[in-house]
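The structure under discussion appears below in the form of C-alpha coordinates.
Of the protein chains in this complex, all but one are displayed in their positions.
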Amino acid sequence: MRLGGVRIDIVTDITDVISTWLPTSELDTARARLPIVYVDAIPVRVNDLGEVISVGLLLRARPDGSISRAVISGRVFYGERIRDALLRHIEKDLGAMALPQVPASPTPFTIAEYFPDPEITGFHDPRQHAVSMVYVVPMAGDCAPSQNALDLVWLTPEEVVSENVRAEMTGGQDRLVRLALAFVGKLP
Amino acid sequence: MRLGGVRIDIVTDITDVISTWLPTSELDTARARLPIVYVDAIPVRVNDLGEVISVGLLLRARPDGSISRAVISGRVFYGERIRDALLRHIEKDLGAMALPQVPASPTPFTIAEYFPDPEITGFHDPRQHAVSMVYVVPMAGDCAPSQNALDLVWLTPEEVVSENVRAEMTGGQDRLVRLALAFVGKLP
Amino acid sequence: MRLGGVRIDIVTDITDVISTWLPTSELDTARARLPIVYVDAIPVRVNDLGEVISVGLLLRARPDGSISRAVISGRVFYGERIRDALLRHIEKDLGAMALPQVPASPTPFTIAEYFPDPEITGFHDPRQHAVSMVYVVPMAGDCAPSQNALDLVWLTPEEVVSENVRAEMTGGQDRLVRLALAFVGKLP
Partner (left out) sequence: MRLGGVRIDIVTDITDVISTWLPTSELDTARARLPIVYVDAIPVRVNDLGEVISVGLLLRARPDGSISRAVISGRVFYGERIRDALLRHIEKDLGAMALPQVPASPTPFTIAEYFPDPEITGFHDPRQHAVSMVYVVPMAGDCAPSQNALDLVWLTPEEVVSENVRAEMTGGQDRLVRLALAFVGKLP
(Lines give C-alpha, C1' and ligand atoms only; values in the text may rest on other atoms or scores of the structure.)
Protein backbone atom coordinates (compact mmCIF):
# COMPACT_ATOMS: atom_id res chain seq x y z
CA MET A 1 0.00 0.00 0.00
CA ARG A 2 0.99 3.61 -0.36
CA LEU A 3 0.32 6.39 2.09
CA GLY A 4 1.36 9.92 1.26
CA GLY A 5 3.74 8.69 -1.36
CA VAL A 6 5.70 6.51 1.04
CA ARG A 7 5.44 2.82 0.59
CA ILE A 8 4.15 1.16 3.73
CA ASP A 9 4.55 -2.53 4.08
CA ILE A 10 2.24 -4.37 6.44
CA VAL A 11 4.32 -7.35 7.43
CA THR A 12 2.06 -10.21 8.31
CA ASP A 13 4.38 -11.53 10.94
CA ILE A 14 2.94 -11.05 14.39
CA THR A 15 6.16 -9.67 15.70
CA ASP A 16 6.76 -6.76 13.44
CA VAL A 17 4.85 -3.88 11.97
CA ILE A 18 7.01 -1.84 9.68
CA SER A 19 6.33 1.84 9.88
CA THR A 20 7.36 4.67 7.67
CA TRP A 21 10.44 4.97 9.82
CA LEU A 22 12.17 2.52 7.53
CA PRO A 23 11.07 1.52 4.03
CA THR A 24 10.88 -2.21 3.58
CA SER A 25 13.61 -2.41 1.01
CA GLU A 26 16.03 -0.71 3.32
CA LEU A 27 14.93 -2.80 6.25
CA ASP A 28 15.50 -5.87 4.14
CA THR A 29 18.98 -4.65 3.33
CA ALA A 30 19.72 -3.83 6.94
CA ARG A 31 18.41 -7.19 8.05
CA ALA A 32 20.94 -8.86 5.84
CA ARG A 33 23.75 -6.78 7.27
CA LEU A 34 23.07 -5.81 10.87
CA PRO A 35 21.67 -7.43 14.00
CA ILE A 36 18.27 -5.95 14.73
CA VAL A 37 17.27 -4.78 18.21
CA TYR A 38 14.22 -6.61 19.55
CA VAL A 39 12.20 -6.88 22.72
CA ASP A 40 10.34 -9.97 23.87
CA ALA A 41 7.77 -9.89 26.64
CA ILE A 42 6.40 -12.90 28.48
CA PRO A 43 3.00 -11.80 29.78
CA VAL A 44 2.08 -13.23 33.18
CA ARG A 45 -0.64 -13.05 35.78
CA VAL A 46 0.48 -12.66 39.38
CA ASN A 47 -1.37 -13.11 42.67
CA ASP A 48 -1.48 -10.57 45.51
CA LEU A 49 1.93 -11.73 46.64
CA GLY A 50 3.42 -11.00 43.23
CA GLU A 51 3.91 -14.69 42.40
CA VAL A 52 3.41 -15.82 38.83
CA ILE A 53 0.35 -18.03 38.56
CA SER A 54 -0.07 -18.16 34.79
CA VAL A 55 1.67 -17.34 31.54
CA GLY A 56 -0.03 -15.80 28.52
CA LEU A 57 0.62 -17.19 25.07
CA LEU A 58 -0.64 -15.73 21.82
CA LEU A 59 -2.27 -18.14 19.40
CA ARG A 60 -2.64 -18.11 15.68
CA ALA A 61 -3.73 -20.52 13.05
CA ARG A 62 -1.09 -21.72 10.67
CA PRO A 63 -1.91 -22.26 7.00
CA ASP A 64 -2.00 -26.02 7.61
CA GLY A 65 -4.58 -25.60 10.36
CA SER A 66 -2.24 -26.25 13.26
CA ILE A 67 -1.90 -23.85 16.12
CA SER A 68 1.20 -21.79 16.81
CA ARG A 69 1.84 -20.17 20.17
CA ALA A 70 4.17 -17.28 20.84
CA VAL A 71 5.17 -14.64 23.33
CA ILE A 72 5.13 -10.93 22.52
CA SER A 73 8.04 -9.95 20.33
CA GLY A 74 8.91 -7.05 18.10
CA ARG A 75 11.40 -4.60 16.77
CA VAL A 76 12.66 -1.46 18.51
CA PHE A 77 12.35 1.58 16.29
CA TYR A 78 15.01 4.17 15.67
CA GLY A 79 14.77 6.76 18.43
CA GLU A 80 12.53 4.61 20.56
CA ARG A 81 13.44 3.57 24.07
CA ILE A 82 13.29 -0.11 25.05
CA ARG A 83 10.58 0.68 27.55
CA ASP A 84 8.43 2.41 24.95
CA ALA A 85 8.92 -0.42 22.48
CA LEU A 86 7.86 -2.93 25.12
CA LEU A 87 4.67 -1.03 25.85
CA ARG A 88 3.93 -0.51 22.15
CA HIS A 89 4.19 -4.20 21.36
CA ILE A 90 2.22 -5.21 24.44
CA GLU A 91 -0.58 -2.83 23.53
CA LYS A 92 -0.52 -4.02 19.93
CA ASP A 93 -0.89 -7.64 20.96
CA LEU A 94 -2.94 -7.43 24.16
CA GLY A 95 -4.91 -4.23 23.72
CA ALA A 96 -4.99 -0.90 25.47
CA MET A 97 -6.55 -2.22 28.67
CA ALA A 98 -3.89 -4.79 29.57
CA LEU A 99 -2.29 -2.52 32.19
CA PRO A 100 1.21 -3.96 31.92
CA GLN A 101 3.51 -3.54 34.90
CA VAL A 102 6.82 -3.14 33.13
CA PRO A 103 9.64 -3.81 35.63
CA ALA A 104 11.33 -0.80 37.19
CA SER A 105 14.75 -2.07 36.18
CA PRO A 106 15.79 -1.72 32.54
CA THR A 107 17.80 -4.95 32.77
CA PRO A 108 16.18 -7.83 30.85
CA PHE A 109 16.08 -11.14 32.68
CA THR A 110 17.82 -12.71 29.70
CA ILE A 111 19.00 -12.01 26.15
CA ALA A 112 17.71 -14.10 23.24
CA GLU A 113 19.93 -14.07 20.19
CA TYR A 114 17.91 -15.17 17.16
CA PHE A 115 19.85 -16.30 14.10
CA PRO A 116 18.82 -17.51 10.66
CA ASP A 117 20.90 -20.58 11.50
CA PRO A 118 18.95 -22.46 14.18
CA GLU A 119 22.05 -24.22 15.48
CA ILE A 120 23.93 -21.24 16.89
CA THR A 121 21.89 -20.48 20.00
CA GLY A 122 18.70 -22.45 19.57
CA PHE A 123 16.78 -19.20 19.03
CA HIS A 124 15.81 -19.10 15.39
CA ASP A 125 14.48 -16.39 13.09
CA PRO A 126 14.74 -17.20 9.38
CA ARG A 127 14.45 -13.50 8.45
CA GLN A 128 17.22 -11.96 10.46
CA HIS A 129 19.79 -11.83 13.22
CA ALA A 130 17.87 -10.27 16.10
CA VAL A 131 19.14 -9.52 19.58
CA SER A 132 16.18 -9.47 21.90
CA MET A 133 15.99 -8.16 25.42
CA VAL A 134 13.47 -10.32 27.22
CA TYR A 135 11.21 -9.25 30.09
CA VAL A 136 8.57 -10.87 32.25
CA VAL A 137 5.65 -8.45 32.42
CA PRO A 138 2.69 -8.87 34.81
CA MET A 139 -0.63 -7.77 33.32
CA ALA A 140 -3.02 -6.13 35.77
CA GLY A 141 -5.88 -5.44 33.35
CA ASP A 142 -7.98 -7.04 30.67
CA CYS A 143 -6.03 -8.60 27.85
CA ALA A 144 -7.79 -8.77 24.50
CA PRO A 145 -5.78 -9.85 21.49
CA SER A 146 -6.06 -6.86 19.23
CA GLN A 147 -5.51 -8.46 15.85
CA ASN A 148 -8.00 -10.75 14.15
CA ALA A 149 -5.78 -13.71 13.72
CA LEU A 150 -4.67 -13.86 17.30
CA ASP A 151 -6.11 -15.33 20.41
CA LEU A 152 -4.60 -15.56 23.87
CA VAL A 153 -4.53 -18.35 26.44
CA TRP A 154 -3.40 -18.29 30.04
CA LEU A 155 -1.62 -21.42 31.18
CA THR A 156 -0.23 -22.49 34.52
CA PRO A 157 3.52 -23.06 34.79
CA GLU A 158 2.87 -26.82 34.65
CA GLU A 159 0.74 -26.51 31.54
CA VAL A 160 3.06 -24.17 29.72
CA VAL A 161 6.03 -26.54 29.98
CA SER A 162 4.02 -29.60 28.94
CA GLU A 163 5.10 -31.46 25.83
CA ASN A 164 1.91 -30.52 23.99
CA VAL A 165 2.31 -26.81 24.48
CA ARG A 166 6.04 -26.84 23.84
CA ALA A 167 5.43 -28.58 20.53
CA GLU A 168 3.30 -25.64 19.43
CA MET A 169 6.01 -23.04 19.88
CA THR A 170 8.76 -22.41 17.36
CA GLY A 171 12.09 -20.68 17.11
CA GLY A 172 13.09 -21.55 20.66
CA GLN A 173 10.24 -19.64 22.29
CA ASP A 174 9.34 -22.68 24.37
CA ARG A 175 12.80 -22.43 25.88
CA LEU A 176 12.36 -18.71 26.44
CA VAL A 177 9.22 -19.43 28.44
CA ARG A 178 11.07 -21.93 30.58
CA LEU A 179 13.89 -19.44 31.18
CA ALA A 180 11.23 -16.96 32.31
CA LEU A 181 9.68 -19.48 34.68
CA ALA A 182 13.12 -20.23 36.11
CA PHE A 183 13.73 -16.52 36.62
CA VAL A 184 10.51 -16.12 38.61
CA GLY A 185 11.21 -19.31 40.57
CA LYS A 186 8.30 -21.22 39.03
CA LEU A 187 10.00 -23.71 36.74
CA PRO A 188 8.27 -27.02 37.55
CA MET B 1 4.88 -7.24 79.10
CA ARG B 2 3.78 -10.78 79.63
CA LEU B 3 1.22 -12.70 77.65
CA GLY B 4 0.29 -16.21 78.66
CA GLY B 5 3.45 -16.59 80.65
CA VAL B 6 5.71 -15.83 77.72
CA ARG B 7 7.59 -12.60 77.86
CA ILE B 8 6.87 -10.48 74.82
CA ASP B 9 9.15 -7.65 74.03
CA ILE B 10 7.91 -4.79 71.91
CA VAL B 11 11.08 -3.62 70.30
CA THR B 12 10.82 0.04 69.53
CA ASP B 13 13.01 -0.23 66.51
CA ILE B 14 11.09 0.43 63.33
CA THR B 15 12.53 -2.59 61.67
CA ASP B 16 11.54 -5.33 64.01
CA VAL B 17 8.50 -6.43 65.94
CA ILE B 18 9.26 -9.48 68.02
CA SER B 19 6.41 -11.91 68.13
CA THR B 20 5.75 -14.82 70.39
CA TRP B 21 7.54 -16.92 67.82
CA LEU B 22 10.78 -16.27 69.64
CA PRO B 23 11.10 -15.01 73.21
CA THR B 24 13.38 -12.04 73.49
CA SER B 25 15.98 -13.74 75.59
CA GLU B 26 16.38 -16.46 73.01
CA LEU B 27 16.42 -13.96 70.18
CA ASP B 28 19.09 -12.05 72.02
CA THR B 29 21.12 -15.23 72.35
CA ALA B 30 20.59 -16.14 68.73
CA ARG B 31 21.51 -12.65 67.64
CA ALA B 32 24.84 -13.03 69.35
CA ARG B 33 25.45 -16.35 67.62
CA LEU B 34 23.78 -16.48 64.22
CA PRO B 35 23.25 -14.18 61.27
CA ILE B 36 19.60 -13.16 61.14
CA VAL B 37 17.59 -13.27 57.92
CA TYR B 38 16.23 -9.87 56.95
CA VAL B 39 14.39 -8.22 54.09
CA ASP B 40 14.72 -4.59 53.07
CA ALA B 41 12.29 -2.88 50.70
CA ILE B 42 12.87 0.40 48.95
CA PRO B 43 9.37 1.75 48.21
CA VAL B 44 9.09 3.62 44.93
CA ARG B 45 6.50 5.33 42.78
CA VAL B 46 6.58 4.52 39.08
CA ASN B 47 4.96 6.19 36.09
CA ASP B 48 2.85 4.45 33.43
CA LEU B 49 6.03 3.27 31.75
CA GLY B 50 7.21 1.58 34.90
CA GLU B 51 10.02 4.08 35.47
CA VAL B 52 10.88 5.10 39.01
CA ILE B 53 9.99 8.72 39.62
CA SER B 54 10.29 8.88 43.39
CA VAL B 55 11.60 6.97 46.39
CA GLY B 56 9.78 6.71 49.70
CA LEU B 57 11.67 7.19 52.93
CA LEU B 58 10.28 6.67 56.40
CA LEU B 59 10.92 9.43 58.90
CA ARG B 60 11.17 9.46 62.63
CA ALA B 61 12.25 11.87 65.29
CA ARG B 62 15.38 10.99 67.17
CA PRO B 63 15.65 11.72 70.90
CA ASP B 64 17.84 14.73 70.13
CA GLY B 65 15.21 16.18 67.82
CA SER B 66 16.96 15.36 64.58
CA ILE B 67 15.26 13.44 61.80
CA SER B 68 16.23 9.95 60.76
CA ARG B 69 15.20 8.49 57.41
CA ALA B 70 15.06 4.81 56.57
CA VAL B 71 13.79 2.26 54.12
CA ILE B 72 11.55 -0.64 55.11
CA SER B 73 13.48 -3.34 56.91
CA GLY B 74 12.66 -6.26 59.14
CA ARG B 75 13.22 -9.80 60.21
CA VAL B 76 11.95 -12.92 58.46
CA PHE B 77 10.12 -15.21 60.87
CA TYR B 78 10.61 -18.92 61.22
CA GLY B 79 8.39 -20.66 58.70
CA GLU B 80 7.71 -17.44 56.79
CA ARG B 81 8.54 -17.02 53.14
CA ILE B 82 10.61 -14.05 52.00
CA ARG B 83 7.66 -12.83 49.97
CA ASP B 84 5.31 -12.93 52.95
CA ALA B 85 7.84 -11.18 55.16
CA LEU B 86 8.23 -8.43 52.58
CA LEU B 87 4.50 -7.86 52.43
CA ARG B 88 4.13 -7.98 56.22
CA HIS B 89 6.79 -5.33 56.75
CA ILE B 90 5.45 -3.15 53.96
CA GLU B 91 1.95 -3.28 55.40
CA LYS B 92 3.27 -2.59 58.90
CA ASP B 93 5.12 0.52 57.73
CA LEU B 94 2.96 1.82 54.88
CA GLY B 95 -0.50 0.55 55.77
CA ALA B 96 -2.91 -1.91 54.23
CA MET B 97 -3.75 0.27 51.22
CA ALA B 98 -0.24 0.63 49.81
CA LEU B 99 -0.84 -2.02 47.11
CA PRO B 100 2.78 -3.10 46.80
CA GLN B 101 3.83 -4.72 43.52
CA VAL B 102 6.37 -7.19 44.80
CA PRO B 103 8.56 -8.31 41.88
CA ALA B 104 7.72 -11.64 40.25
CA SER B 105 11.29 -12.85 40.67
CA PRO B 106 12.40 -13.94 44.14
CA THR B 107 15.92 -12.71 43.43
CA PRO B 108 16.79 -9.57 45.41
CA PHE B 109 18.53 -6.84 43.46
CA THR B 110 21.29 -6.88 46.06
CA ILE B 111 22.27 -8.35 49.42
CA ALA B 112 23.03 -6.06 52.36
CA GLU B 113 25.16 -7.64 55.05
CA TYR B 114 24.77 -5.67 58.28
CA PHE B 115 27.42 -6.18 60.96
CA PRO B 116 27.90 -4.76 64.46
CA ASP B 117 31.29 -3.65 63.15
CA PRO B 118 30.59 -0.80 60.68
CA GLU B 119 33.89 -1.33 58.87
CA ILE B 120 33.23 -4.75 57.35
CA THR B 121 30.74 -3.89 54.62
CA GLY B 122 29.59 -0.38 55.39
CA PHE B 123 26.18 -1.73 56.40
CA HIS B 124 25.89 -1.39 60.15
CA ASP B 125 23.52 -2.77 62.75
CA PRO B 126 24.79 -2.50 66.33
CA ARG B 127 22.37 -5.21 67.50
CA GLN B 128 23.23 -8.07 65.19
CA HIS B 129 24.69 -9.63 62.09
CA ALA B 130 21.80 -9.49 59.61
CA VAL B 131 21.78 -10.69 56.02
CA SER B 132 19.15 -8.75 54.17
CA MET B 133 17.66 -9.47 50.80
CA VAL B 134 16.84 -6.12 49.27
CA TYR B 135 14.01 -5.37 46.84
CA VAL B 136 12.69 -2.34 45.00
CA VAL B 137 8.91 -2.37 45.40
CA PRO B 138 6.57 -0.06 43.46
CA MET B 139 3.55 1.09 45.47
CA ALA B 140 0.33 1.44 43.49
CA GLY B 141 -1.93 2.57 46.34
CA ASP B 142 -2.11 5.00 49.23
CA CYS B 143 0.78 4.84 51.62
CA ALA B 144 0.01 5.92 55.17
CA PRO B 145 2.70 5.33 57.77
CA SER B 146 0.92 3.08 60.22
CA GLN B 147 2.84 3.78 63.39
CA ASN B 148 2.63 7.03 65.29
CA ALA B 149 6.24 7.90 65.30
CA LEU B 150 6.66 7.50 61.57
CA ASP B 151 6.06 9.72 58.62
CA LEU B 152 6.83 9.15 54.97
CA VAL B 153 8.28 11.39 52.28
CA TRP B 154 8.55 10.81 48.57
CA LEU B 155 11.71 12.20 47.01
CA THR B 156 12.95 12.34 43.44
CA PRO B 157 16.13 10.43 42.60
CA GLU B 158 18.02 13.74 42.63
CA GLU B 159 16.66 14.69 46.05
CA VAL B 160 17.23 11.31 47.62
CA VAL B 161 20.95 11.30 46.80
CA SER B 162 21.49 14.89 47.96
CA GLU B 163 23.95 15.47 50.77
CA ASN B 164 21.19 16.65 53.11
CA VAL B 165 19.10 13.55 52.76
CA ARG B 166 22.05 11.20 52.85
CA ALA B 167 23.19 12.76 56.11
CA GLU B 168 19.88 11.76 57.66
CA MET B 169 20.25 8.08 56.95
CA THR B 170 22.32 5.72 59.07
CA GLY B 171 23.82 2.26 58.90
CA GLY B 172 24.58 2.50 55.20
CA GLN B 173 20.96 2.90 54.13
CA ASP B 174 21.88 5.92 52.04
CA ARG B 175 24.15 3.64 50.05
CA LEU B 176 21.39 1.06 49.76
CA VAL B 177 19.14 3.69 48.22
CA ARG B 178 21.82 4.59 45.68
CA LEU B 179 22.30 0.92 44.81
CA ALA B 180 18.55 0.71 44.23
CA LEU B 181 18.60 3.77 41.99
CA ALA B 182 21.47 2.26 40.01
CA PHE B 183 19.53 -0.98 39.63
CA VAL B 184 16.54 0.85 38.15
CA GLY B 185 18.78 2.99 35.94
CA LYS B 186 17.99 6.22 37.80
CA LEU B 187 21.19 6.96 39.68
CA PRO B 188 21.84 10.66 38.96
CA MET C 1 33.22 -34.57 71.61
CA ARG C 2 34.14 -31.86 74.06
CA LEU C 3 36.68 -29.13 73.56
CA GLY C 4 37.44 -26.76 76.40
CA GLY C 5 34.19 -27.61 78.09
CA VAL C 6 32.06 -26.70 75.09
CA ARG C 7 30.31 -29.52 73.37
CA ILE C 8 31.21 -29.66 69.70
CA ASP C 9 29.04 -31.65 67.41
CA ILE C 10 30.44 -32.91 64.15
CA VAL C 11 27.36 -33.06 61.99
CA THR C 12 27.77 -35.72 59.36
CA ASP C 13 25.70 -33.85 56.85
CA ILE C 14 27.76 -32.68 53.91
CA THR C 15 26.28 -29.24 54.10
CA ASP C 16 27.13 -28.22 57.62
CA VAL C 17 30.06 -28.38 59.95
CA ILE C 18 29.24 -26.92 63.31
CA SER C 19 32.06 -24.99 64.85
CA THR C 20 32.58 -23.73 68.33
CA TRP C 21 30.85 -20.58 67.24
CA LEU C 22 27.54 -22.11 68.30
CA PRO C 23 27.08 -25.10 70.58
CA THR C 24 24.81 -27.72 69.09
CA SER C 25 22.11 -27.42 71.68
CA GLU C 26 21.77 -23.73 70.97
CA LEU C 27 21.90 -24.29 67.25
CA ASP C 28 19.17 -26.86 67.61
CA THR C 29 17.09 -24.36 69.53
CA ALA C 30 17.77 -21.63 67.02
CA ARG C 31 16.94 -23.97 64.15
CA ALA C 32 13.53 -24.52 65.66
CA ARG C 33 12.96 -20.78 65.98
CA LEU C 34 14.78 -18.84 63.30
CA PRO C 35 15.49 -19.16 59.59
CA ILE C 36 19.15 -20.00 59.08
CA VAL C 37 21.31 -18.15 56.53
CA TYR C 38 22.75 -20.49 53.91
CA VAL C 39 24.73 -20.33 50.70
CA ASP C 40 24.48 -22.80 47.83
CA ALA C 41 27.04 -22.95 45.04
CA ILE C 42 26.59 -24.72 41.73
CA PRO C 43 30.12 -25.49 40.52
CA VAL C 44 30.58 -25.23 36.77
CA ARG C 45 33.27 -25.52 34.15
CA VAL C 46 33.33 -22.80 31.51
CA ASN C 47 35.09 -22.57 28.15
CA ASP C 48 37.27 -19.68 26.97
CA LEU C 49 34.16 -17.71 26.10
CA GLY C 50 32.82 -18.04 29.63
CA GLU C 51 30.03 -20.41 28.59
CA VAL C 52 29.04 -23.19 30.95
CA ILE C 53 29.97 -26.57 29.51
CA SER C 54 29.49 -28.77 32.55
CA VAL C 55 28.05 -28.81 36.04
CA GLY C 56 29.73 -30.44 39.03
CA LEU C 57 27.70 -32.60 41.38
CA LEU C 58 28.94 -34.09 44.62
CA LEU C 59 28.22 -37.75 45.17
CA ARG C 60 27.81 -39.84 48.25
CA ALA C 61 26.68 -43.32 49.06
CA ARG C 62 23.45 -43.60 50.96
CA PRO C 63 23.05 -46.30 53.64
CA ASP C 64 20.94 -48.34 51.22
CA GLY C 65 23.71 -48.27 48.62
CA SER C 66 22.06 -45.78 46.31
CA ILE C 67 23.84 -42.66 45.15
CA SER C 68 22.84 -39.16 46.17
CA ARG C 69 23.99 -36.11 44.26
CA ALA C 70 24.13 -32.57 45.57
CA VAL C 71 25.46 -29.09 44.99
CA ILE C 72 27.63 -27.26 47.51
CA SER C 73 25.58 -25.96 50.41
CA GLY C 74 26.26 -24.76 53.91
CA ARG C 75 25.60 -22.38 56.72
CA VAL C 76 26.90 -18.82 57.04
CA PHE C 77 28.60 -18.26 60.39
CA TYR C 78 28.04 -15.35 62.70
CA GLY C 79 30.35 -12.54 61.61
CA GLU C 80 31.15 -14.19 58.32
CA ARG C 81 30.49 -12.53 54.99
CA ILE C 82 28.53 -14.36 52.31
CA ARG C 83 31.58 -14.31 50.07
CA ASP C 84 33.78 -15.89 52.74
CA ALA C 85 31.18 -18.53 53.51
CA LEU C 86 30.95 -19.41 49.82
CA LEU C 87 34.70 -19.85 49.55
CA ARG C 88 34.88 -21.82 52.78
CA HIS C 89 32.24 -24.30 51.65
CA ILE C 90 33.74 -24.60 48.18
CA GLU C 91 37.16 -25.33 49.62
CA LYS C 92 35.70 -27.82 52.10
CA ASP C 93 33.93 -29.74 49.34
CA LEU C 94 36.26 -29.29 46.34
CA GLY C 95 39.65 -28.78 47.94
CA ALA C 96 42.10 -25.91 48.10
CA MET C 97 43.09 -26.08 44.43
CA ALA C 98 39.64 -25.56 42.90
CA LEU C 99 40.33 -21.88 42.13
CA PRO C 100 36.72 -20.75 42.30
CA GLN C 101 35.78 -17.58 40.41
CA VAL C 102 33.16 -16.17 42.74
CA PRO C 103 31.08 -13.61 40.81
CA ALA C 104 31.93 -9.95 41.32
CA SER C 105 28.34 -9.12 42.19
CA PRO C 106 27.07 -10.09 45.63
CA THR C 107 23.59 -10.71 44.22
CA PRO C 108 22.69 -14.40 44.09
CA PHE C 109 21.07 -15.60 40.90
CA THR C 110 18.19 -16.94 42.97
CA ILE C 111 17.05 -17.56 46.53
CA ALA C 112 16.20 -21.07 47.70
CA GLU C 113 13.92 -21.21 50.73
CA TYR C 114 14.22 -24.63 52.36
CA PHE C 115 11.44 -25.65 54.75
CA PRO C 116 10.83 -28.74 56.87
CA ASP C 117 7.50 -28.90 55.02
CA PRO C 118 8.36 -29.93 51.43
CA GLU C 119 5.14 -28.45 50.06
CA ILE C 120 5.82 -24.76 50.70
CA THR C 121 8.44 -24.01 48.07
CA GLY C 122 9.59 -27.40 46.84
CA PHE C 123 12.95 -26.86 48.56
CA HIS C 124 13.06 -29.21 51.50
CA ASP C 125 15.31 -29.53 54.55
CA PRO C 126 13.89 -31.69 57.32
CA ARG C 127 16.21 -30.10 59.90
CA GLN C 128 15.42 -26.45 59.50
CA HIS C 129 14.07 -23.40 57.71
CA ALA C 130 17.06 -22.21 55.69
CA VAL C 131 17.23 -19.23 53.36
CA SER C 132 19.95 -19.86 50.86
CA MET C 133 21.59 -17.44 48.50
CA VAL C 134 22.52 -19.41 45.42
CA TYR C 135 25.47 -18.72 43.10
CA VAL C 136 26.90 -20.26 39.96
CA VAL C 137 30.66 -20.51 40.46
CA PRO C 138 33.10 -21.39 37.67
CA MET C 139 36.04 -23.50 38.85
CA ALA C 140 39.35 -22.76 37.15
CA GLY C 141 41.50 -25.30 38.98
CA ASP C 142 41.59 -28.92 40.09
CA CYS C 143 38.60 -30.05 42.06
CA ALA C 144 39.21 -32.92 44.46
CA PRO C 145 36.43 -33.84 46.84
CA SER C 146 38.04 -33.30 50.20
CA GLN C 147 36.02 -35.64 52.37
CA ASN C 148 36.20 -39.42 52.17
CA ALA C 149 32.60 -40.12 51.52
CA LEU C 150 32.33 -37.68 48.64
CA ASP C 151 33.08 -37.91 44.99
CA LEU C 152 32.46 -35.41 42.22
CA VAL C 153 31.18 -35.77 38.66
CA TRP C 154 31.04 -33.24 35.86
CA LEU C 155 27.97 -33.51 33.68
CA THR C 156 26.89 -31.66 30.57
CA PRO C 157 23.72 -29.55 30.78
CA GLU C 158 21.88 -32.32 28.93
CA GLU C 159 23.09 -35.01 31.30
CA VAL C 160 22.43 -33.05 34.44
CA VAL C 161 18.74 -32.53 33.61
CA SER C 162 18.20 -36.16 32.57
CA GLU C 163 15.64 -38.18 34.50
CA ASN C 164 18.31 -40.48 35.92
CA VAL C 165 20.37 -37.73 37.42
CA ARG C 166 17.39 -35.78 38.67
CA ALA C 167 16.14 -38.86 40.47
CA GLU C 168 19.36 -38.92 42.47
CA MET C 169 18.97 -35.43 43.89
CA THR C 170 16.79 -34.61 46.86
CA GLY C 171 15.26 -31.60 48.55
CA GLY C 172 14.66 -29.76 45.32
CA GLN C 173 18.31 -29.54 44.34
CA ASP C 174 17.53 -30.93 40.90
CA ARG C 175 15.32 -27.88 40.40
CA LEU C 176 18.05 -25.61 41.69
CA VAL C 177 20.40 -26.98 39.05
CA ARG C 178 17.85 -26.31 36.33
CA LEU C 179 17.34 -22.74 37.60
CA ALA C 180 21.12 -22.31 37.38
CA LEU C 181 21.19 -23.63 33.82
CA ALA C 182 18.40 -21.25 32.89
CA PHE C 183 20.31 -18.35 34.42
CA VAL C 184 23.39 -19.11 32.33
CA GLY C 185 21.27 -19.64 29.22
CA LYS C 186 22.03 -23.37 29.02
CA LEU C 187 18.74 -24.98 30.05
CA PRO C 188 18.16 -27.66 27.39
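A, B and C are the chain letters, set down in written order, and residue numbers restart from 1 in every chain.
Throughout what follows, a residue touches a chain if its C-beta (ideal position, glycine included) is under 8 Å from a C-beta of that chain, and two chains touch if they have at least 3 such contacts.
Just so it is clear, the structure is predicted and the values come from calculations on it, not from any experiment.
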Going by the touch rule at the top, give the shown chains the omitted chain contacts.
A, B, C
Going by the contact rule already stated, which one of B:I82, B:V160 or B:L179 would touch the omitted chain in the full complex?
B:L179
Which listed residue (A:S68, A:T121 or A:T170) would be found touching the missing chain in the intact complex?
A:T121
To test your reading of the contact rule: which positions on subunit C touch the chain that is missing from view?
44, 46, 49-52, 83-84, 87, 100-107, 109, 136, 138, 183-185
By the contact definition given up top, give the residues of subunit B that touch the hidden chain.
110-111, 175, 178-179, 181-183, 185, 187
Spell out the interface residues on subunit A facing the chain that's missing from view.
21-22, 26-27, 29-30, 32-37, 76-82, 106-111, 113, 115, 120-121, 129, 131, 133
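FYI, only the chains that are shown with their structure count from here on.
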Whole-Å separation of chain centres (CA-atom averages), subunit B against subunit C:
29
Can you work out the whole-Å distance between the CA centroids of subunit A and subunit C?
36
Hey, what residues on subunit B touch two or more of the other chains?
106-107, 109
